[in-house]
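Input: a single structure, listed below in structure tokens.
Note that one protein chain is taken out, while the other chains of the complex remain in position.
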Amino acid sequence: MKNEKMLIVDNRLIAAGTYEMTLAGTLVSEISRPGAFLHVAVPGEDLVLRRPISIASVDHEGGSCTLIFKDVGAGTERLARCHPGDRVDVLGPLGQQGFPVDEPYAADDVLLIGGGVGVPPLYYAACELAGRGVSVSVILGFQTTSAIFYEEQFRELPGCDVRIMTDDGSYGQKGTVIEAFEERGKRPDWLFSCGPRGMLRAVEKAGMHPHTKGYVSLEERMGCGVGVCLACVCETEDRSSYRKICRDGPVFPFKEVLL
Amino acid sequence: MKNEKMLIVDNRLIAAGTYEMTLAGTLVSEISRPGAFLHVAVPGEDLVLRRPISIASVDHEGGSCTLIFKDVGAGTERLARCHPGDRVDVLGPLGQQGFPVDEPYAADDVLLIGGGVGVPPLYYAACELAGRGVSVSVILGFQTTSAIFYEEQFRELPGCDVRIMTDDGSYGQKGTVIEAFEERGKRPDWLFSCGPRGMLRAVEKAGMHPHTKGYVSLEERMGCGVGVCLACVCETEDRSSYRKICRDGPVFPFKEVLL
Amino acid sequence: MMRDPRLEVTLPGLPMKNPLMPASGCFAFGREYAELYDLNELGAIAIKGTTGTARLGNPTPRVAETPSGMLNAIGLQNPGAKGVRDEELPFLETYDVPVLANVSGSRPEEYVDVVKTLTDAPNVGAFELNISCPNVKEGGIHFGTDPAAAAELTKEVKRVSTKPVYVKLSPNVTDVTAIARAVEGAGADGLSLINTLLGTRIDWETRKPVLANEKGGLSGPAIKPIALRMIYDVRQVTDLPIIGMGGIQSTEDVIEFMLAGVDAVAVGTANFSNPFACPNIIRELPAWLERLGVEHIRHLRGQGEAAV
Partner (left out) sequence: MMRDPRLEVTLPGLPMKNPLMPASGCFAFGREYAELYDLNELGAIAIKGTTGTARLGNPTPRVAETPSGMLNAIGLQNPGAKGVRDEELPFLETYDVPVLANVSGSRPEEYVDVVKTLTDAPNVGAFELNISCPNVKEGGIHFGTDPAAAAELTKEVKRVSTKPVYVKLSPNVTDVTAIARAVEGAGADGLSLINTLLGTRIDWETRKPVLANEKGGLSGPAIKPIALRMIYDVRQVTDLPIIGMGGIQSTEDVIEFMLAGVDAVAVGTANFSNPFACPNIIRELPAWLERLGVEHIRHLRGQGEAAV
């Protein structure tokens, strides 16, 4: 974990309201886990809380990493307006538990299910898996055509099978990722998922076979991002205690947490 | 009075911690009075009060005007860091009473006394006077060589006699503007002054002959800048009432206000 | 200016074209901003706090800056009730906008005097008793922190007023709902909240408080969450009309205050940073109603309360 004023190398609109920001800095060398996130300070003094954004990809040789974020409020709007050459204050990488991309065997059936801006950490996971020779199936859900991003990038990964679902059917198949998941029939050995809470609940309901090793990346409003303030907790499945999403996660086995 | 996001055409360091910012916009057409000021919003959302800065010169044909300000705190620091091409939210021109530059005759003895960042509105006044064929004497006080600005610009005005005083004697003559004023002997017909309160008091004490028409530009912490909040008052000489510096001034006859 | 029936709200004494008014002390008596836009756009106008006789106010500096806020210690500089009646209200009469006359004083008799002097002015729609000005030493705030004193003052004013009376509550209290209930019991027709929070700043260079008055009232966005909380709490104990204020800068803020339970809002400090704050918000409101799927702005009132 480092605190660094990273250089914005690139910041571009890649889909409706969705930006891809490339950051360079020494903390890139510490990034190793898909699911890890950066806690990004918003330019301007009035917003005191940092914004957690998942790492979408990392280029260790080039010393840069990529975030993909949607402009949904005051903070992401300002980040969207940043220019290459600007610097942004970043704390990270954060999160001690990511997607276990080192574990699947090449023959395993690995399925990634992502919705909207839940897609970025899955892309990082897919890159790592592909790098290890594991082929993955990906189901991505978006509201509509204009919201889709990274379809090509996924397709370019060796052995990556990509299915796009849109709510309005304007691209790919009309329907939710759950429908695609159910249509698929066979239950995967590994299931990595990230997206809106409702989608994650539906995935859990639809997909958790005893032998499926399912992992989910969670979101919650954060303060510190490092585990001291206790803002970002989620209940454990048995409701007996809490996990800190920022530190214990943000990725958890489906079985561990209550969605 | 207009509220406009003016374009920063230029912003450069011209002396120690002192910046010259050139702004373009339609409100320039309303600028007519030396002494008038702009109420400048500071970039960033956390500083809610605007900063009052005197107009140092105006170029009606080019549609631009110039401010000269010193970086003395959070607001002026951020303004100093603005780049050409940025926009800055400006309310102005403000102040209904400026230096009466239309009144002196060519033969009148007109003296301008300025200290530090009190110099800018006097430069605007000197330009107007010179334009009307009135020659002026100028006494400018600065702390030290590195703080001096606009000496050349004053000297280039036709008939302008410039004397520079420095506190440490590192340039011009060592001493205060008051010493230069007293050495000068004869009392002027017109005296326009702007600078720290202490300097203004000393000028008043040293210089107010019954026939001298003396004017002073005042500073006070401001809220609205337009006369509604009553933050920026100064007492009248007889202590019976208040004047609003932002609206009734910022220039007043020495006799009207209590310094 | 277009009138939009979806924005019209009627509060006691204040038939408003829209729920927006400039807050007391942040608009003087309207002359200055009238040079910038047509005051007829406003729902109402709260005028500067008026006392029995003219006051000069506090020495300067009277304002200081704080993170997302400002401190003021103007000290109720105003021309006195007669001055306001004879010099200021006639100017505002040229507009079709009701005036909310903000009344201050050191003793109950002073409040009563001001109300007597202004109550027959045709454009005064209602009074707003400032029982919470933190910036004058002799009184004012005392009425705002003691429920019994607040109630007594309300009663005395109600006795002489021919117009509805709003009481402007102080946030510098342990339990704002107790004051709200007390003044409701005493016959208040409405409430305004919040006034400023007491604060200070100290200058490390001079080693003195920045304000000549040492302390001042904190306003601006910084206090918005406190204002919302107090309104939210007061809305649970009374159905009186509430004029909400404290840090409102944007149309979104107005919606948030509505959801917390207000009937109308006042915009104070934001006028200083953006002199067009009021008309801009008014013009943006219709689009927000559509976005929210609301037929009339009053339907938002109190809709943000958790259904517990």
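Per-chain residue numbering starts at 1, and chain names A, B and C are given in the order in which the chains are listed.
Following the convention adopted for this analysis, a residue touches a chain if its C-beta (ideal position, glycine included) is under 8 Å from a C-beta of that chain, and two chains touch if they have at least 3 such contacts.
The shown structure was predicted, so the numbers you read here are calculated from the model rather than taken from an experiment.
Just so you know, the chain we are not showing touches A, B, C across the whole complex. Looking at C:Ser24, C:Thr50 or C:Thr66, the residue that reaches the missing chain in the full complex is C:Thr66.
Touching the missing chain, out of C:Asn172, C:Asn195 or C:Thr238, is residue C:Asn172. Although one chain is not shown, part of chain B still touches it, namely residues 45-46. Listed by residue number, the positions of chain C touching the unshown chain are 64, 66-69, 71, 145, 172-175, 197-204, 207-209, 214-215, 218, 220-226, 228-229, 232, 247, 252, 255-256, 259-260, 292, 303-304, 306, 308. What chain A contributes to its contact with the hidden chain is residues 1, 3, 41, 45-50, 91, 220-234, 241-242, 247.
To be clear about the criterion, only the chains that are shown with their structure count from here on.
Hopping across touching chains, the smallest step count from chain A to chain B is 1.
The distance from the centre of chain A to the centre of chain B, with each centre set as the mean of the Cα atoms, comes to 56 Å. Centroids of chain B and chain C (each the mean of its C-alpha atoms) stand 36 Å apart.
Mean C-alpha position of chain A lies 47 Å from that of chain C.
Touching two or more other chains at once are residues 67-68, 221 of chain C. Across the assembly, chain A contributes residues 45-46 that each touch 2 or more other chains.
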